[in-house]
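Only one protein chain is missing from this complex, and each of the others stays in its spot.
Chains: A, B, C, D and E, in written order; residue numbering restarts at 1 for each.
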């Protein structure tokens, strides 16, 4: 696969104007306040039998957006008896939390590891268990288009609130060190992690890979595959809706939100990524508000730095914790 | 494109066992009764300005499944002042009723022509306006998978009821001859038309092209493209759900329902159809309970007989009306 | 689908040098004069039974290029008894006039509607009935390559003359208002409409969608699919012919001809069009000689603005007629 | 690539009923008689400079069907001064005779080697120089569809006559041994070679590779790529024409004609051929009327036995000549 | 994706004749004896720092075929101090042992877990570290073709010996229970696991998913993608080599070897697998010599039962150990 977007030199210099609605912060403040009004702030943690001797796993339910229950898995090193730093992981497009034994890397590394389900998704090889309470409008075939008519109805409003509340719930768990919550994710998960980094005060860090939902207007022009292409398809057949849709998206563009973040972050970007064009990921990186490091994978596609980068993350996180 | 399925000779002889749950008729009787409990039985008809001199068009809303409003367009020859036979048209997968001036063939032919929106779809070149009230469960990316866990929740339960009620509402319209309601549709629309033919007593006729949702178990084995392939994808990642899913589908297989139909029907089937494999369409045709005619398009793909068949339908319908 | 060509800002500023042979106008003057020499200027109009109550349809034959009979359908609102404005429609690549009941939109809208067959094409879902009298030379697999060796032999010389004569014949029809002939078409049809707008004096208007044969030299460099790609393929294997071919094409490039047009025009261009790259359509638009309006569909592929744009056209045409 | 058709065992046993019109032989007798009426029986041979020291090449023009000039190249070993056996080669779909220095294998092998142009084709990497005199009808996009409406107009009627006359003209050339004319070709060329073997008495032999136009009705059902797929496409959009088209094709099916041949033949068939399905080639082979040998390439696609088979042919031809 | 091969009912009944050379057992006895002659039987185990707290990982080197060092990772639950059952895992085509922290499932489950590198592969997302000592012959582009000319030179002769020796070396490790060695793998890894099950006496069990190299002759006819398609491609261009190649493959067909196995086995087969056609996997399953269970995934592609099946394996393995 060749370069899918600007060259590395161009990306390093790319500083787009990402449209920010004047009430962006007010929107999110109101949204979170509204979110806080509902549901049990503690969550439900039920041990599950996975047959894995080294990790204890709990089926988690907590009150997400609108108080709707959002599911996840909490993995702890077997027999954990004192609070641990916690990695909160968000999933890629179409994915859910998976089966209980599917993703345990950060627990095996010695941390509390929470995998949050993505509401209404989970149809691929990582099945999900969380519905999205909103009804299906006409003309909205996939998550990036759900509720596109207004910021209030947009799907990621609910998902970002879920993520914020997950950080809160996990921070309050007795086996989690509330001062050491780190968010992570790739693609959609990277976008959600960026949103969480912008909206959750006091995170210890963020690990963001090939993030989705950044610099969206450009992404739609540059990218020929779903999810971004689904947006183009919907607007192709409903051109009258384009202006409102772009207005909606401006409240959720993680390149805009990134400037609100303060926690240290490790980013990765892939130069041959056809799904999340590298320039759009750079837009988020350049605007990120906290201390930041970047690994560029010049020959990688949307899989990014793969196991190599996982090793980088493990080292970066260990250093971050050691430097407290 | 070559043959996508059995040869014509094999299709003509193909008589599969289509599984019918013992309570199939009871299920539908109860469903329709439940449906009848809700909503205004008359519907709302608001004239719209399309700029088309020869056809009067009305924006229709009527109480579909659960009393939820379903939209549609009613087209009448301009200045219609006496009841006309009515063609009720159902749409293909992903399609809605379209824009008011998109599909008016049967009105131009001199009939009342109703185009029913398909709830929660309408994202392609025929936009829709009807939401589907059910929330989004996890693991259900596209209509054929919505609510797959149980017959009660399955999406087409709602759609088929919408179709039944549409026939009733239109039959009650003052400019429609209640004894001359004909259903039609291609692909998903053909499947819905078959369901309507099975569930609505007293229809004058049915025109069914390359129907979807027939002989579904075989279709999933034979067909490599959506929508059937979406079913395979979901069951690939959730194998534990396959049995329940197939059980659910047995209540909606239009090859099973077809035997309940009594109205005269004109079918078309395309031998090089990669979307609705011809053998599965033949399964529905062979089991159809009413008088039936068939046009086979040996060299056609899923587009079927196209304008040629439209001409066939116009002739068949004129004869049907003339023979009353 | 992402952008297939320059960005919108770049397209709006794009003013290419489109090569014009010095004898371009002389060539067309001579060609039309030669054309006028042959054939019956009135045409043949035979009523056909379509079974459509609201529209009267006539099978038309008229003397096109070289006096060869060109076919078409004339649709009139049923019982038309006074001259109407007339929309003359040209078809896309590979298409012909279709079956008699396939395309009647403008008649349903209340106009005389003429659909001109495209000689020697009509192999797709809109079958044709008009042969192209020229013999098949070697090395010319598809219409864009037929007769490429010289302007005199080039296929579109014959087609453009057919279009000019169609406008004349229709203008002379008793049920057509000769002062209110409007041409329209998409893709190849848009190119032909532009040629007609340039070559027919006194047209009332032109509606041109995603036009083909504009800025051809650039199109071949930018576009990877037929028809433009057929040109590249032929010149790949016959590199010695490239210079003459490009010279031939310069007589038919509708971006060059567009500057000769004077009638008001409504254009549409799609920014994600892989078939007629938007920059090449803008080249024609920018050079168009008459009053002009433009609708840009930023997320559309070669299907352009679809039904939405049809509505725009209906409104534009009504206004145009009202402003007379 | 996997098997594209029946297994080898099934192919070896495959004996289809290939429909033969009752007047098949009369049709060809009349056609050839009509053909003989026109044109110079000798041909024109002009030496060309190719810069190749070992081969003398002549640009040939002879009177083909209807007396129309058909072109070709005659290659002779440099300085040939006595009659040689002659290999007459027919070309694949879309190909022409090529450039003068492109195909000289049989001359290098020591024979007279004639490469016949295919009228109206030659748009690929083997350019052609021979037009096809017939005008372009509507709805006939590629050679397999040209003139499909009737046997009299069908394109291959002209091509097969060209081939017959080429054998005659070459047999009459002073440097050719009239008793040692061998025809050869692959794909379309194999089909033409079979037709020539059936229609030209006294050929010494035929070398037929992966022949096209055999068992055509089955080929269209089995094969998903052009040229056969072009036939399906045309009949998809013109279903009313299918019966006449199949009737036309029955006069040109080389599986039918093959039974008329008497010369010894060497066939090759490829089991993974997606273009000319192996069963259809076997249909021709099994019905071939003369002594025959077969090489099956079990793992080959439409390229067949490639250079390996060329070696087989050279050996077979040498033996054939030695055994005279 | 639809069925890629026979139906489930046909697969359950499929009992092919898999050719077995008369000296098959002698060949493998001699090969293993030859293998035993070289290299250190103990292996080298060097601890590596992965940063994962719960698992101790060792970089392993042992004497594989010809005494050449083969690498792998041994993962043990951190602080293991007594022998554990051991899962020996073989990798898929193109994969190697990966990075040290990539695959640790069975260690997390509480077992010793050894991941064997596949010599000369490891170019995908699971990088490898083991060269293959043989030189590159001409005409052998990918592993399935390496050394195809003779059983003695064939690549999998070396790989299968590596696998046998890995089982021996691991069985001798102080933290491994020598009576509880289980082999596992998917695709190529499944084929290697089957070979190991046939060639290593005393294994406790085998977990075999969608195995490669079974019923190879049929696989090449049925399968259109690599690796099997690479075999077809090579034999297409070297038809003279086909007989010897098939003879070579008969010594390595795991459907033949499977009958030599005695350990209990859990198989999985996917009915929509385009890479390892299900019938060929069934051929191996049906001939497997030991007690066996099977999970069929009717809607799965080559990914098979994914995490669901991993759960099945964990349960099966726990039962197997419990029943000792």
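The rule is short, and it goes like this: a contact is a pair of C-beta atoms (placed from the backbone, for glycine too) under 8 Å apart; a residue touches a chain by one contact, two chains touch by 3 or more.
Remember, it's a predicted structure, so these values are computed and weren't measured experimentally.
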* Based on the whole complex, identify which of C:232, C:262 or C:294 touches the chain you can't see. => C:232
* Taking the full complex into account, find the residue in E:17, E:82 or E:138 that is in contact with the omitted chain. => E:138
* Asked: Which residue from E:72, E:122, E:211 or E:304 sits in contact with the chain not drawn here?
  -> E:122
* Structure fact -> Missing-chain contacts on chain E, rising order, are 94, 96, 117, 119-125, 127-142, 145-146, 233-234, 237-238
* For chain A, residues in touch with the removed chain -> 1-3, 7, 272, 297-301, 303, 305-306, 308
* Structure fact -> Per the touch rule stated above, chain D touches the missing chain via residues 50-55, 77-78, 98-99, 101-102, 104-105, 107-110, 125-126, 303, 306-308, 310-311, 314-315, 318
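Criterion: only the chains that are shown with their structure count from here on.
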* **chain C against chain B, contact positions shared by both copies (same if over half, else different)** => same
* To do: Could you grab the centroid distance between chain A and chain C? Build each centroid from C-alpha atoms only and quote it in angstrom.
  => 50
* Taking each chain's centre as its mean C-alpha position, how far apart are chain A and chain B in Å? -> 40
* To do: Return the residues of chain B touching two or more other chains; collapse runs of consecutive numbers into ranges.
  => 125, 233, 237, 303, 306, 308
